[in-house]
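The structure under discussion appears below in the form of structure tokens.
Yeah, one chain of the complex is gone here, protein chain that is, but the others are all in their spots.
Here the chain labels run A and B in written order, and each chain numbers its own residues starting at 1.
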Amino acid sequence: MNWTWFHRLASPPYIFALARRLTPWFGWTSGLLIAAGLYGGLVLAPPDYQQGDGFRIIYVHAPSAWMSLMVYTTMAVAAAIGLIWRIKVAHAVAASCAPIGASFTFAALATGSLWGAPMWGTWWEWDPRLTSELILLFLYLGYMGLRGSIEDTQRADRASAVLAVVGIVNVPIIHYSVTWWNSLHQAPSVMRLGKPAMPVAMLVPLLIMLLAFTLFFVAVLLVRLRGEILSRERAASWIGEALGS
Amino acid sequence: MTRFFDMGGYALYVWPSYAITLGAVVLNVIWARRSLSRARAAARRRLAGGGSGT
Partner (left out) sequence: MSNVTAVTGEPAALAGEEGRGPPAPASMLDAARLVLLRDLKLAFRRRGQLVQPLAFFAMVTTLFPLAVSPELSRLREVAPGVLWVAALLASLLALEFLFRDDAHDGTLEQYSLSGQPLTWLMLAKTVTHWLLTGAPLALMAPLAALSLGAPGASVPGIVICVAVGTVALSLIGSIGAALTLGIRRSGVLLALLTLPLSLPVLIFGARATELAIRGSAYGAPLELLAAMAILGITLAPLAAAAGVRISLE
């Protein structure tokens, strides 16, 4: 079994150079897809039978919620890898994820609230999905707060990694909360086994937006990752060369 | 056109939602680029300071 690809992935200079090369691809592609998704969702998709044009919030709310969960999972997996195999790059990835995830969790809560106000008649409900999404935001903030409070980078990496791994239990709770409990929030119509329950014209822009935001996450992650790697590689010889370009 | 901006009466909820989300997108771009340039500047300072950082 050829493990060189794995070792290369753990090498900071390799990842730094790779991140630099890949960022424009992910960035521009996600930008185009977001534009396409916006056009499809705001213009092309027909109004909903029950919610009229109000349902169009889904094209920003669902991707934000998807981001909040996906980014946290990435963060926790990277943190676990960093803890178990003591790989600095993995810790750098986890650190890069947190601000991205926190901002989209906030967006998910805010857009969800704006969607719920006209549809459910309330700006907020302490129901399982909303509450556990709020818990997720606190987890992100706690993660970033813990990192900020510990001066030594290595200790900060490892302590926050433990926190990230412990908090992963929240992710399945959020996703399955609408099926396990009676919730105001609707049951999953896309992320579930079997065919999605939406008509195609509505579904396609949504899928485009989900993909677009995922690619956007990778782009932003790669940018942040470079900064994180730089701050961890204090005096490495490759930095001078990398900065020169 | 007005039907587009009116969003079937839901304009008050739809447009702020889009604004918030796209705002998050823009914020992430700015924030990430700023953190990278800060890290670059700090690394340059360390190198100029003479080799092995403290």
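General remarks:
Please note the rule applied: a contact is a pair of C-beta atoms (placed from the backbone, for glycine too) under 8 Å apart; a residue touches a chain by one contact, two chains touch by 3 or more.
Here the structure is a predicted model, which means the values were calculated and not measured.
Within the whole complex, touches from the chain that is not shown fall on A. Touch with the chain omitted from the figure is made, among A:17, A:42 or A:159, by A:159. By the touch rule set out above, chain A reaches the unshown chain at residues 83, 126, 131, 135-136, 138-139, 141-142, 145-146, 149-150, 154-155, 158-159, 162-163, 165-167, 170, 173.
What we mean here is this: only the chains that are shown with their structure count from here on.
The distance from the centre of chain A to the centre of chain B, each centre being the mean of the chain's C-alpha atoms, comes to 14 Å.
Chain A meets chain B in the complex at residues 34, 38, 42-43, 47, 51-54, 56-57, 60-61, 63-64, 99-100, 103-104, 106-107, 110-111, 114-115, 117-118, 216, 220, 223-224, 226-228, 230-231, 234-235, 239-240, 243.
Within the complex formed with chain A, the chain B residues making contact are 4, 6-10, 13-14, 16-18, 20-25, 27-29, 31-33, 35-36, 38-40, 42-44, 46-47, 51-53.
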